[in-house]
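With one protein chain removed, the remaining protein chains of the complex are shown where they sit.
Let's look at subunit A:
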Amino acid sequence: MTGDVASGEPPAVELDAVSRTYTRGEPVYALDDVSVTLARGSYTAVMGPSGSGKSTLLNLVGCLDTPTAGTVSVAGEDVTALSSRQRARVRGEEVGFVFQTFNLMPRLTAEENVALPLVFQGVARAERLGRARDLLDRVGLGDRTDHRPSELSGGQRQRVAIARALVTDPAIVLADEPTGNVDTETGDRIMALLDDLHAAGNTILLVTHQRAIADRAERIVRLRDGEIEGIDAVDTGGAAR
């Protein structure tokens, strides 16, 4: 489908027969022999019932988890074979991760949270905070830079988490239910931001439960019980893009 790229460039993400099995008592097949390819600049949504393995899939692509079988390639590089140091680099530079549960540092302010990935890339403090403020502006939180997560609403935290995922200007953005905790208006704003990123050439992998949100992507991967149930192309005419 969208995976066949004419140029010699490797796809942004490629999963080849990936399984992730948890063996806690009864084995749980969180992902079972999943193969999928995300072309560069593509926009893919993942849908499926709770527990179907959506977050597991994102964690594998984001180098947070390792598969029990199969290979995961990011930008043509087999990340399952990398050292922990190299995986840290992929996490910090290649992908931007928006977590289902935000995962912000409780003692850092919004701008410090957003700037955190740059700390580990050795970016100077002034530049880091400048970039963080720019991004907070972009997600509409320019007036909340000095707030701690506990002083922000759920939707605001979600947007801080998105700003943090984007601060390193990653080629691949992984978003796990970025609109799950926000009202429709904020949700639209977040989705508009993702549309912009897509338009700018970023590869986007988005998990959602909402059909309307998923329809903004180019295609939808449907998961059930750890297996791919189907991959649907979205009728682009409806989105007018």
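By definition in this document, a residue touches a chain if its C-beta (ideal position, glycine included) is under 8 Å from a C-beta of that chain, and two chains touch if they have at least 3 such contacts; residues count from 1.
Throughout what follows, contacts and distances are computed from a predicted model.
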item	value
Name per UniProt, for the chain absent here [options: "Tubulin-like protein CetZ", "Formylmethanofuran dehydrogenase subunit A", "Putative ABC transport system permease protein" or "4Fe-4S dicluster domain-containing protein"]	"Putative ABC transport system permease protein"
Residue among A:G48, A:P67 or A:G92 that touches the chain left out of view	A:G92
Which residue of A:P117, A:G187 or A:G226 touches the chain not shown here	A:P117
Contact partner of the left-out chain, one of A:P11, A:G48, A:G62 or A:G155	A:G62
Contact partner of the left-out chain, one of A:V13, A:L31, A:V79 or A:L104	A:L104
Contact footprint on subunit A, counting only the chain that is left out	59, 62, 64-65, 84-85, 88-89, 91-93, 97, 99, 101, 103-108, 116-117, 119-122, 125, 164, 168
